[in-house]
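Working notes, structure below.
The complex appears here minus one protein chain, its other protein chains still in place.
Each chain gets a letter, A and B, in the order it is written, and its residues are counted from 1.
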Amino acid sequence: MSSAAGRRLGALLAVPAVAFLAAFFVGPLLLALAESLGLTRGATGTGHYARIFGDTYYLEVMRDTVLLAAGVTGAALVVGYPYALILARARGAAKAALLFLLVAPLLVTVVVRTFGWMIVFGRRGLVNAALGALGLPALDILNSWTAIAVALVHVLLPFMVLSIASTLESLDPAFEEAAATLGAPPWRQFLHVVAPLSRDGAVAGSILVFALAIGSFVTVMVMGDNRTMVLPLLVYQQLTVASDWPFAAALGMVLLAIVLAVFWLQARIARRAAA
Amino acid sequence: MKGRLDIAGVVKRYGTTVAVDGVTLVVPPGSMTALLGPSGCGKTTLLRCIAGLADLDAGSIAVDGADIGALPPWRRGLGMVFQSYALFPHMTVAENAAFGLRMRGTGRAEARERVARALALVRLEGFEERRPSELSGGQQQRAALARALVTEPPVLLLDEPLSALDAKLRHAMRLELRELQRRLGITTIVVTHDQDEAMAMADQVAVMNAGRIEQVASPETVYRRPATPFVAEFVGRTNRLEGRATAAGELDVGDVGGRVQLPMGHGLVQGALGLALLRPEHLRVEQAAGAAAPRLAGKVVDVVFAGDRVEIVVACGALKLLAVQPGGSAVPAPGEAVSLAWRAEDLMVWPR
Partner (left out) sequence: MIALLPGWRARRRLLAALYVGVAAIFILAPLAVVMIVAFTSASFVSFPPPGYSLRWLAKVMGDAAFMRPLLNSVLLGLAAAAVAAVLAVPAAVAIGRRSVRWSAELEAFLLAPLSLPALIMALALLFFLARFGLATSGWGLLIGHVVITLPYVLRTVLAVQRGLDASLVEAAHVLGATPARAFLSVTLPLLRPGIVAGSLFAFLISFDELAVALLLSSATTATLPVAILNHVAHNYDPAVAAISLVKIVLVIVVLLTLERLYGLDRLMLSRVRRA
């Protein structure tokens, strides 16, 4: 068989998958875009977008959505980095145990984990039981941004940790040892050597967590109240409660644009780092 | 001169394995000592103990009389070159070299000057702004050396410094390292598994086996008067003869079906099992059987030309012995009957 024929045959193997995604991924996305512009109803208009960007309510929801996602990303980075460091250094059974601890919750529905946090933060929950035992007054934190952020960090932590850990795994321990013999105590080994050399993993993890956080609506839906609204929940409500599909499509496109902007930013950072 | 290193009774265990088993070693100021041994003998672990990268289970390590055994690596102030060089990939050559000074809070101007001096020392001027990935293997090695030397440490530790280089460069760097060490007069420990490298560079060689030092001596002594059969077999090639000592001061070697005269003061009592080792270059292949002992009769089975020398394999009974002669000398043909002769004092003998 000639190599050209082999190449053609090889490429054919990818056709079903490509066709499937073209039909059921790209196609629907284009349709949603058209819907948001009113194209499917015979008109072309940016009216839905004008409504979103002209209304302070929607702008505030957008701001809260981005702030929540950014806060969750920052917290996951701070909490996840040490875990990744310990995970990457661990060997044998300790490593398997750390990994299991990290990923086991990943496979339990977000709803269940959110329900768990509701029990923890609820009026008759774990936190208030502990406060009561200490003779302190009960708190009402369940429906707050803080509770939502804690639950989201819990959901997204594994993505951050695994991204950073896979970079740290490939880091030669001799770099830290070299820094140590040159007079760097542990915190300076970290600051000057480990942190800069694991930046790629931290950036990748942060982008991933941000994209996942900004698209999360179930946690907010279950834990929040009418004061805590985020963009994807708004999309969901427009679809199911208001049944305003074109407006939901426009909101969805705005959300998509934010996610794409973040990916673009990552690509730029990566390109600058490579240069 | 400063930089005397005293290692006393050092023990390092990993779980139930003893990696370093009670090593005592004195490295005189300004000298270069090679830790030589096969992989897994504990030489790298010992070096890591000295650097503080591994904790001691027992013993002490002192530089100029001050015990550093309990200090963390960043307070020991020793210089170390890693096997992989471990040059920080996100820093330039100059930034790498300046790292130790930065950790010590040296002023900018002084640091720049000392980095320039260190890079000049290893002939890397003009490479200041390069990244490690843009350097050749030899240049990386020199950059790592400059980084270790810039803080003027009392002791320099080299972990297999030449193993990542190709054969030609390795020979050149051997001499260069040696010359640099002499010029700076810096106490140096080099870990290597290559006996030629150890011989070529070091003032004293410490041969390690199974966590212990078998012999510490000059390269010549280690080669000519090895303290143990392990040292003899590790630092050069040997022919092995095993047998029982006779009343006549001979070794009855069953495998060659003959007796071999033992040298004076061999220390074997009559009837004791003995091990005798002979270096191939001490064997003379003679076509006519001379009268003088000691010698063994045999038959040539193979002749290998190796450029500057000729290697001749001679079967003596059930044993095959190797003899090495300078190239260009007259050599017998395979199948020819010959006799192998040597000077009695060249036979190295140990009780078994």
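Following the convention adopted for this analysis, contacts are C-beta pairs under 8 Å (C-beta built on N, C-alpha and C of every residue); 3 or more make two chains touch, one makes a residue touch a chain.
These numbers come from a predicted model, not from an experiment.
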| item | value |
| --- | --- |
| Candidates A:Leu67, A:Ile119 or A:Ala242 - the one touching the absent chain | A:Ile119 |
| Which residue of A:Val66, A:Val79, A:Leu171 or A:Ala270 touches the chain not shown here | A:Val79 |
| Which of A:Leu102, A:Ala149, A:Ala179 or A:Val193 contacts the chain that the document leaves out | A:Leu102 |
| Absent chain, residues of subunit A that touch it | 1, 3, 6-7, 9-14, 16-18, 20-21, 24-25, 27-29, 31-32, 35, 79, 82-83, 86, 95-96, 98-105, 107-120, 122, 124-126, 129, 151, 154, 157, 159, 162-163, 165-166, 169, 186, 204-205, 208, 211-212, 214-215, 217-218, 221-222, 232, 235-236, 239-240, 245, 248-249, 252, 255-256, 259, 263 |
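In this text, only the chains that are shown with their structure count from here on.
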| item | value |
| --- | --- |
| Inter-chain centre distance, subunit A versus subunit B - centres from mean C-alpha coordinates, in Å | 55 |
| Complex contacts: residues of subunit B adjacent to subunit A | 51-53, 72-80, 82-84, 86, 88-90, 99-100, 103-104, 147-148, 151, 157 |
| Subunit B partner contacts - residues on subunit A that touch it in the complex | 172, 174-175, 177-185, 188, 192-193, 196-197 |
